[in-house]
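Here's the structure we're looking at; comments come further down.
Up next, chain A:
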Amino acid sequence: MDPALLLLYMLVFPGFLFLLGYAFFLQFVDRKVSARMQARVGPPLLQPFADFVKLLGKEVITPRGVDGKTFGAAPLLALAAVMTAFLYVPVIGGSPLAFEGDLILVLYLLTLPTIVLFLVGWLSRNVFAALGGVRAVTQLFIYEVPFYLVLLGPALAAGSWSVSSIVEWEASNLWFAALQPLGFVIALIGLQAKLERTPFDIPEAETEIVAGPWTELTGRRLALMRLTMDVSLVVGSALIAALFLGGPLLPWPVEPAWFGAAIGFLLFLAKTLGILLVLSTIKMAMGRIRIDQLNAFGWKYLASAAMIQVLAVLLLKGWSIP
Partner candidate 1 sequence: MSPLAKGTVAAAFDGLGPVEQVRGNRIRLTTTPGQVRDALTKALRELACDHVIQISAADNGKTFDLIYHLTGPHRTVVAIAVELPRDRPEISTVSDLLPPAGIYERQIHDLLGIVFAGHPGLKRIILNEDWPEGEYPLRKDWKPDPSKFYGGVREGAQ
Partner candidate 2 sequence: MSLSQRLVNWARLKSPWITIFNSGACNACDIEAIATLTPRFDIERFGILSKGSPRHADILIITGPVTRKQALRLRNVYEQMPEPKYVIAMGACGASGGVFKGLYHVVDSVDEVVPVDLYIGGCPPRPDEIIDGVVKCLRCSRRTSPAAGRSGGGRRSVPPRRPSQRRRPQR
């Protein structure tokens, strides 16, 4: 791929511009669907964009005794990490930057926002923020292990660590959602926990510790942090769509290449929206559980189910190699 096209790929289409637009759109869909489930009307289409621009226009307050530079840099770090993760996720056919092992890179980059949230919470010298930060990291340990184990499944079955080649493997035979249903369910739960959405929004528990690590963020820092959460929603659902629902590739090749890519892109949109609908329904159907209950639930059920899933994949893989 010549550098000009690659630059276009990275910056415009399935790159950052599209990612930002799609992140705002997914936030809108999420809020609209949630509102409709609560018999409410819900926000207008451009609401996330308006929130973002308004927050950019707000005054930035750094509490006394807080190191302004780190406090300002943290959201930028989180946003950069999550946006680069998107480049390795296939949007229209395999991603040109794919290399063996980009699945691990994407997973690592997706974990950074939680660490940054903890840092912001700890830095902002506010009791609520510190407590929120500690809860964020505690929650990280609980759901991270099953989430990674379960995403190993497709890599093991497809025999490669690159998301794009996993998608190619799926194109030729069954999707992993059918092959590893347990893995698919745990991946969804893990994503819901990673994005700190309602059953797992313990760090940002609005009614207990004001806004958790977000309490002291104002102005453009808050804007960037909210954008990070939206972008990680896009990247997370795109990753699960790729690994479990076959991503943007069609099983049978379509003759004109661009037409195939267009249909693939539509498939990608449909799958990510489908995953988002599932996540919104979960968000609306449950209340927030306590951190110790999450601990019990996480280690007893999630981790063991994930291990069973990986064992099953290994056993099946062992027999199938002739």
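Assume a contact is a pair of C-beta atoms (placed from the backbone, for glycine too) under 8 Å apart; a residue touches a chain by one contact, two chains touch by 3 or more; residues count from 1.
The set was built so that all candidates are chains of the complex that A comes from, given by their letters.
Predicted model, so just to flag it, every value in this text is computed and none were measured.
One candidate from 1 or 2 touches chain A in this complex, that being 2.
Here chain A touches candidate 2 in the complex through residues 31, 35, 38-44, 46-47, 49-54, 56-62, 64, 206-207, 210-211, 214-219, 222, going by the rule given at the top.
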